[in-house]
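For this view, one protein chain was removed and the others were kept in their places.
Here the chain labels run A, B, C, D and E in written order, and each chain numbers its own residues starting at 1.
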Amino acid sequence: MAQIVTFGEVLMRLCPPGFARFEQAKQFNVTYAGGEANVSSALAYWGHHTAHVTRFPDSPIGRAAAHYLRYHGVDISHIQYGGERIGVYYLETGAALRPSQIVYDRFHSSFAELDPKALDWHTILKDATWFHWAGITPALSQAAADACLDAIRTARELGITVSGDIFYRSNLWKYGKQPSEVLGELTAGTDLVVASPVILRDIFGVEGNSFEESCVNLKKVFPQVSRVVDTHRTSLSASHNLLRASLWNGQQVLETENLEINPIIDRVGGGDAFIAGLIHGLLRFDDEQRALEFGVAASALKHTIEGDALISTEAEVEAIRQGETSGRIKR
Amino acid sequence: MAQIVTFGEVLMRLCPPGFARFEQAKQFNVTYAGGEANVSSALAYWGHHTAHVTRFPDSPIGRAAAHYLRYHGVDISHIQYGGERIGVYYLETGAALRPSQIVYDRFHSSFAELDPKALDWHTILKDATWFHWAGITPALSQAAADACLDAIRTARELGITVSGDIFYRSNLWKYGKQPSEVLGELTAGTDLVVASPVILRDIFGVEGNSFEESCVNLKKVFPQVSRVVDTHRTSLSASHNLLRASLWNGQQVLETENLEINPIIDRVGGGDAFIAGLIHGLLRFDDEQRALEFGVAASALKHTIEGDALISTEAEVEAIRQGETSGRIKR
Amino acid sequence: MAQIVTFGEVLMRLCPPGFARFEQAKQFNVTYAGGEANVSSALAYWGHHTAHVTRFPDSPIGRAAAHYLRYHGVDISHIQYGGERIGVYYLETGAALRPSQIVYDRFHSSFAELDPKALDWHTILKDATWFHWAGITPALSQAAADACLDAIRTARELGITVSGDIFYRSNLWKYGKQPSEVLGELTAGTDLVVASPVILRDIFGVEGNSFEESCVNLKKVFPQVSRVVDTHRTSLSASHNLLRASLWNGQQVLETENLEINPIIDRVGGGDAFIAGLIHGLLRFDDEQRALEFGVAASALKHTIEGDALISTEAEVEAIRQGETSGRIKR
Amino acid sequence: MAQIVTFGEVLMRLCPPGFARFEQAKQFNVTYAGGEANVSSALAYWGHHTAHVTRFPDSPIGRAAAHYLRYHGVDISHIQYGGERIGVYYLETGAALRPSQIVYDRFHSSFAELDPKALDWHTILKDATWFHWAGITPALSQAAADACLDAIRTARELGITVSGDIFYRSNLWKYGKQPSEVLGELTAGTDLVVASPVILRDIFGVEGNSFEESCVNLKKVFPQVSRVVDTHRTSLSASHNLLRASLWNGQQVLETENLEINPIIDRVGGGDAFIAGLIHGLLRFDDEQRALEFGVAASALKHTIEGDALISTEAEVEAIRQGETSGRIKR
Amino acid sequence: MAQIVTFGEVLMRLCPPGFARFEQAKQFNVTYAGGEANVSSALAYWGHHTAHVTRFPDSPIGRAAAHYLRYHGVDISHIQYGGERIGVYYLETGAALRPSQIVYDRFHSSFAELDPKALDWHTILKDATWFHWAGITPALSQAAADACLDAIRTARELGITVSGDIFYRSNLWKYGKQPSEVLGELTAGTDLVVASPVILRDIFGVEGNSFEESCVNLKKVFPQVSRVVDTHRTSLSASHNLLRASLWNGQQVLETENLEINPIIDRVGGGDAFIAGLIHGLLRFDDEQRALEFGVAASALKHTIEGDALISTEAEVEAIRQGETSGRIKR
Partner (left out) sequence: MAQIVTFGEVLMRLCPPGFARFEQAKQFNVTYAGGEANVSSALAYWGHHTAHVTRFPDSPIGRAAAHYLRYHGVDISHIQYGGERIGVYYLETGAALRPSQIVYDRFHSSFAELDPKALDWHTILKDATWFHWAGITPALSQAAADACLDAIRTARELGITVSGDIFYRSNLWKYGKQPSEVLGELTAGTDLVVASPVILRDIFGVEGNSFEESCVNLKKVFPQVSRVVDTHRTSLSASHNLLRASLWNGQQVLETENLEINPIIDRVGGGDAFIAGLIHGLLRFDDEQRALEFGVAASALKHTIEGDALISTEAEVEAIRQGETSGRIKR
């Protein structure tokens, strides 16, 4: 019954409280997060029926992770259980000129070792109108890449809009495939691409002297692509950023103003909140400019919230989109 | 024996730690606060004998609230016990472009259902030189309004200075009376009025093209009023504000410079700290300008302290008033 | 076997969590810290074998303090046990225009009452190349001053470089000696002096119209001194500072650019981190300018870390030195 | 789609950490709980599809409460939003000879002021096989009593098994009705009654010289009743209890052995866990004795878990039922 | 105006959370406590006007200590400020066969260095009916002993009942006086003595083959003594104790039954709670047996409460005295 389906790994996030360094930590705050699941949870808070598809170990830890998604309102009925472990990422929160730091421990995860045949995408996507994936998934394992491709192809068959957050992490991709090849197949089935010109050039060899030119050239390679979006972050310090975004819709490039965030409470998940906001905007408003702005507002708001997930109402995001950034108390 | 007596409701304040949203909270920090009690506690830290008059349920929770005021040095011997419940307010702390948010659950409180006859204001105010009330009280119930009027009239009889923080919350006032009528009676007995021109116009229909003109016109309606003060907040974000204030003394308008607060630790109670500082200044200094500046300094300092209450020494406030805002460590 | 040896008192640091005032604290965060020990621990994280020499009570509290240093990698084998108590300092963390506040309770400490004869400096310094002391030590007691002088003289005999952080706290020095006299003897054996022209004038009567002139004149009095360094802090608020430093090397004055820290997480220990960074730079780089910049970068980084100790890698400090202050997440 | 539907108020539970008294609390642990919702959440962890029906204020606090149930796996799609407030209960945890203490603040709640007509029980109960209510609901308000009666009648129409936890709190029942009359109507439609002989006598005037005789006499009044269960607690101290239960099935009385709990971590919700365990047992096992034992084991296990909710697997409860109470580590 | 006046040192108590050892502590829970002040605070909760006389440093730490007593309801208007420091005691909480451990750091305290002349006992004791002291005070310094003797003599003059908790700590008494001599003078003015036969023999050389005989012989030396009480603790483990007490009233020995405490939450202050309960009982009940039982019940209850202070109502203690030790939840 889900309208929006997302697919991807969910990691345990272990984060020393406050600004403590790893060496100082006697406790970790624990949440469970993944880029695509973050999209689902943000959208669930705005009233969409969303489902996330992933795989967890069949253990109390795996169940805790699933229950965490359920708490955010995400449908967990398609999650699979099995395999060895949940991947972990350790996050140290920076401040001022000290950057935040992430240490991954994600290999051999239940998700990476999933069985693509166990996922019946026709059933999962039956009532969906949108499917979202990200570039991390095909980097993890052949199985994850295969399952992602199955999902995209099924979505195409069923006429479901597909969005993909395309990026490349050189320290993954250890199973022998070329990123360009694998990501190409996935992008070929995608309507809305989230990527920067640098990414498009590095992965697909798509060149361009401007964002628009890169987009036009991308569409020559992948004709299914109808929109490309990119976000721009000005990082003045670990505590102070500016955010804006661009959207190419096949005809023109739309731009937003910068939003200022100072201080940043938790920067992780900001990109996912942008995507969630953009999807929400495209589904709800007949106005791409407004949808893009909603995405940036959602992303900015995420920076003020602890954890990867954007917990917010539509009205809160819309207020920021309309320029209410003075922070006056709401009673 | 109290020199300064304040009267008003005290609520339990429940606040998720750090910047957590309500949906994330597994714990609430608990304090007990109310605008008028905040004035009493700030003044107690500066050496005044202050007493707060209110009503709590006769339960461990009510006693905990009373003991909290006692801890701040406020005389609790005139507090009454009875009724159903203590009102509650939930506070979520904002940051950057995310505003703080307050959810009230204050109806049917022990205070709102107090018995005005149970309060013997001649005894309570016997040794007092100042009485302070606020516009929230008469909005809660007829009983609260009646008790407030009794107090003001008794203060007038005893020659005690009366200050009133006048404002209007449209979501209260549910017991059938017109705010203008009730607040008018109370203001008629008040010497020092804290209010903005907008409030004066909205409640009393007092117009004016300037703060001064509004004040002059207010005095025509309420001749007892000898001073009117107003504060001005520039809200750059939930974390960054500027503060200044104006005082009309019947002859001229005094103004202060802006004080900058960045970052804000806890904005709630800032207005009460201003009033406490102003009262202290008027009682201790023969200099209205200094008193006004002391009020603004007290308010700014409050923004850096967790909880509604301003915990400070007179010297700390005075240092800020004199421009020591560099934050160098004190040893 | 230690390369770098530091000597000085270590205090228990008791700090209310977050921004709580002392009156609000129901808990204290506890660490153990001292200026010279902070130098040792920062250097230990960068791979130096460092040992700190001090004295603790022979109690679980004294052992906890020693184990805390050990946790940071400092060699504790020369620590002595005995005496009455560990000194304590209470730290309240300020924000915006509210300064941090320190209350000392350090008299009668095990360190102040040490027996200088119990310290065999020839053994302690056997393999050392650097010895560091600070001006607080001779202020505490005759015994502490004597031990410090013994250490410096032994270092001179053994050809070990000596650095001294010279300052004067008027509320110490209660045992009857003149600071100028005692500090003069110690400075006479010191190669690298950390001090401002104001300090040099107040303690030694060394005048100068510029930092350089003061340094030249200092060397006339203390010919052993080959380098003088000074740090400059611009304190915009308790949360926002700028930092830079100067080094006179007998021939010229080297200067660094300002580094901006906003927000400050914990300012205490910033000066010690500077000294540690400078020592590291002088030992590892054949470039005084780079060493000075490394010191300022280390100091700035310290301001973003809870506790007195700088917990960092050399690479982290070097990145800041090279201008990477944008705070982008490290993965 | 829910198999098991429960109906009743959910309160915010505020509990000082550890064993702190209310007067000592600077923080409250917050969960959301109610007897009937506790039954739903325990059953959800054992794989049943459960839904809870209640009413929350339409505020972030109301949503937080709903999300809390969702986190436990309870279907929240039938929850209604509106009204003034969520009821609160304050819980102080006792130890040894100091009892735990509960202070209620539950009047005027959104639930008590629900609109019975807004609940379409035919839809809610469409796929259900079991409906559970408790005696607290009809005590709160006429509206709550009416809605409960509607639910029971609809369940009867649809052939759904009905269980009721019947008890009487004299400090409720303030809306004018006689408990005996209201509870009688509800009990008349109930299959499985949870009650002690004392309760049956006090409310319904049903006498008996033994549990069995009381049950037989109850059935004469309410012929629909097919089973009566009662639990027996031996309270040696606030930290040490024994638990057992009896079930009358129309023919005989089944009994369990005592289970010992020492120390008790959190006693609240123990009765609800018993009911959940019993329902689970009756639905899954063809063995009333085993079902009763499963209920007692579930209740005992609940006493070792913080919060009102029993978070457990079926296997964990079953192990205790089979006598594995040695507490050996599970790896 | 205080009815009951207590005199003695108040220490900062620093306690690792839970069962952490000192070496593990990253935080200390902080309270302020002293045996005599504990008597005052327990009595204040039962409605007595109590005042504690002590001396704190004139610092935020000293004020925090005073405010802590004020929070418990103790009149702090006679507290003096000055001197160097507040004494500290570190408390590690044991469990099972691991004992709790206390490390003192109390020398050179503001209290020990008080000026006896600064205390005007005629004013302090003006309205008092009871004065309480303990044997730790004269052990600290000549000044403390002198002040204690002044207080007792003034109490005698004013006809005030005097109680003294007499014990001997060999690791104190460093200022040159013999305990027997000093404690003898103080005991000579005391009506109610708390002491064991061992203490009476060790300090005063008073022998006896039974508690009664020791008491009779004590009265021969100190005729003013009209009652002697002693408590008996059976320590089965750090978590499990039994408590009872004996009272000699000049004619006979009254005894109580044992009360069992398992588990113990915080054992410190148990003796002070006994004394408070006994004083309360003697003042309120015309029944020495009941007063003695009330003392033991108060002491047992204290063992279940965190911190040195007994926070309780009279009704809670009375319920335990009457045998309600089953720990059933109070609603």
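The definition used in the following text is that contacts are C-beta pairs under 8 Å (C-beta built on N, C-alpha and C of every residue); 3 or more make two chains touch, one makes a residue touch a chain.
Computed from a prediction, not measured in an experiment: that's the story for all the values here.
Judged over the whole assembly, touch between the missing chain and the shown ones holds for A, C, D, E. Within the full complex, the residue among A:Glu92, A:Asp230, A:Asp272 or A:Glu318 touching the omitted chain is A:Glu92.
Of the listed residues D:Cys215, D:Leu259, D:Ile279 or D:Leu292, the one in contact with the hidden chain in the full complex is D:Leu259. The chain omitted from view is touched by exactly one of A:His67, A:Lys177 or A:Lys330, namely A:His67. Counting the whole complex, the residues of chain D in touch with the unshown chain are 259-265, 300-301, 303-307, 311, 316, 320, 325-331.
In the full complex, the hidden chain is touched by chain A at residues 14, 17, 21-23, 25-31, 59-61, 63-64, 67, 84-86, 88, 90, 92, 101, 103, 105, 107-108. Residues 67-68, 70-73 of chain C touch the missing chain (whole complex, contact as defined above).
Note that in this section only the chains that are shown with their structure count from here on.
Chain A and chain D touch with mostly matching residues; of the residue numbers seen at this interface, over half occur in both copies. For this pair, chain D with chain E, the centres built from the Cα atoms lie 46 Å apart. Centre-to-centre separation of chain C and chain D, using mean CA positions: 62 Å. Residue positions 26, 67 of chain E each touch two or more of the other chains. By the document's touch criterion, interfaces exist between A-B, A-C, A-D, B-C, B-D, B-E, C-E, D-E.
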